[in-house]
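A protein chain is absent from this complex, but the other protein chains hold their places.
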Amino acid sequence: MDISTIIAGLLTLIIFSFLYKDNPFYKMAESLLIGVSIGYVLVITWSNTLMDMLFEPLFSNAELSLIIPLFLGLFMLGRFSDKTVALSRIPIAVMIGSGAGIAIPTMLYNRTIKQLTASVMPIFTESGGLNISGIVVIVGLLSTLAYFYFSREHKGKFGAFAKLGTYFLMIFFGTTFGYTVMSRMSTFIGRMEFLLSDFLKITQ
Amino acid sequence: MVTTYDPYLASHQMTAMIGGLRGAAEYEKLLGMKGGGSRGMLAQSAAHLYVIFLIVLGNIFYFRNKKKGARQ
Amino acid sequence: MNRQIPLIVCFSFGLIMFLQYFSNHTIARTMNLAILDYWQIIFAFTLVLGVVSYIKANMTKISRGIDRPYLIVGLLGMISMPIMALIWGIKADSPFMWMFENVQAPMASTVFALLAFFVASASFRGFRARSMQASILLGAALIILLSRSNLPIPYTEHLSEFADWIRNYPSMTARRAILIGIGLGSLTTSMRVILGIERTWLGGEK
Partner (left out) sequence: MDLIILTQSLFNTDRMATFLISLIAIAIVLYTTYFRKNKKPFTIRKINGLQAVEDAIGRATEMARPLLYTPGWGGDIQRPTTIASMNILSFVAEKTAQYDCDLVFPTHDPIIMSVAQEVVKESYSRAGYPDRYKEDNISYVSSSQFGYAAAVDGIISRTKPASIFLLGTFEAESLILAETGTSINAIQIAGTDSTIQLSFFIVACDYTLIGEELFAASGYLSGNKSILASVQAQDIMKIMIAVFIVTAVIWATVESLSGTPLSYWWKF
């Protein structure tokens, strides 16, 4: 067995040991994971962002417009001193402002308009029969929206309607949990397969 | 992760989806091959049953303690 | 002045990003891409602050003798990655990638795999039929789990159909309502940010 598999296998076992209790081996592995992953992000960000997107085009191709993000980035480092800390608020303003600007139409479209228009369907079918699913959708949507209505206390008839909304919410949470169990288990199964076949060679 | 995309599927922002391991197994069956998906199904069923068992067990404990509490 | 300039910058970039969404013009597309690049470049510089904060926090603890050996391992792990990258590069077979594939990745996916146990413990504790709401939560979860567990019970097909119906109608409609609410909340929060009413990020109102 090669050294890579031994190390990966041991580290896998050590991380699992956290389930029993916090222990020195786990503490060591945890600290190593944090350290190595920070180091990894540092290197990847340096090569993919700073070199490829900033320094190369700026200094080799003389794309002068890149001076703007260069300075925005440098301003961020102003946080190292109390005197220059105000400079860092400019790049933060750029991020927060542009993020908010793009969020308005995209959130409105993807989260609100699209979801809303997909809910509309006739409550009677052409043959005159009741469209139960359609009614469930409409009642569910309206009552859940009533739950999210903050201007009124949940009392009386309105309160009862909003409470109906919470039942729909609970159906959603239960359903999601049920469906997500699978994806949570599959990573575990993957790790066990690695441990049993690659590391311990018990199964093939 | 399946339910994350459901609304997008229904609102036609996405056209099709292969959901989870079961979806993978069904897809494999469709293509007529045997892969990790079908093998994983057994483990998946076991995992689901295990979670059902835990939920039921949790409720048995809960109602037993409640009864005890009521008697005292 | 200290607060005025960031507020003006915030407003201008907000307006630009808002307007470019509605345009197909080359200038709009270019500006959009440029600003998305700015995000990454600003993040890259800020990472220095993060790394310094990580080193400082660990150094303080090490000097006080708290968890000394563990934290030293972490620091060494962090420093070793850029050093290896500098010496041998970051190609597929480099020591840097070896560290990623055999140290970071297996540990990270094992942390993810811990979830299997946490799902189990949460299922045991969290699904007790204490109230009407809790019972509905419990019932919905059980139906879905049963429908996916391939049990040799009668009416399996109907159960599966019923589970799909729950997912496609009552469950989905609640999720849509949540999304609509999030959309509205995000919308108004973003507007306050752009208009400069929301200044918490500047450290509060002054």
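Labels A, B and C are assigned to the chains in the order they are written; within every chain, residues are numbered from 1.
The definition used in the following text is that contacts are C-beta pairs under 8 Å (C-beta built on N, C-alpha and C of every residue); 3 or more make two chains touch, one makes a residue touch a chain.
Since the structure is predicted, the reported quantities are computational estimates derived from the model, not experimental observations.
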Candidate in contact with the missing chain, chosen from A:6, A:67, A:123 or A:160: A:123
Missing-chain contacts mapped onto chain A: 15, 18, 22, 27, 30-31, 33-34, 37-38, 40-41, 76, 79, 88, 92, 95-96, 98-100, 102-105, 107-109, 112-113, 116-117, 119-126, 128, 134, 138, 141-142, 145, 148-154, 169, 172-174, 176-177, 180, 184
Sites on chain C contacted by the missing partner chain, in the whole complex: 18, 21-26, 29, 39, 42-43, 46-51, 53-54, 56-57, 60, 104, 107-109, 111-112, 114-115, 118-119, 121-123, 125-127, 137, 175, 178-182, 184-193, 195, 197-198, 200-204
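One rule holds for everything that comes next: only the chains that are shown with their structure count from here on.
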Rounded Å distance between chain A and chain C, as computed from the means of their C-alpha atoms: 3
Cα-centroid distance, chain B relative to chain C, in whole angstrom: 23
Geometric centre distance via CA averages, chain B-chain A, whole Å: 21
Where chain A touches two or more other chains, by residue: 110, 115, 118, 175-176, 179, 181-182, 185
Junction residues of chain C, two or more chains touched: 116, 119, 123, 138, 141-142, 145, 148, 167-168, 171-172, 175-176, 179
Interfacial residue positions of chain B with respect to chain C in the complex: 3, 6-7, 10, 22, 41, 44-45, 47-52, 54-55, 57-59, 62-63
Residues of chain A defined as touching chain C within the complex: 4-5, 7-9, 11-12, 15-16, 18-19, 24, 27-47, 49-50, 53-54, 65, 68-70, 72-74, 76-77, 79-80, 86, 89-108, 110-112, 115-116, 118-119, 133, 136-138, 140-141, 144-145, 147-148, 165-179, 181-182, 184-185, 187-188, 190-191, 194
Residues of chain B touching chain A in the complex: 1-3, 7-8, 10-13, 19-22, 40, 43-44, 47-48, 51
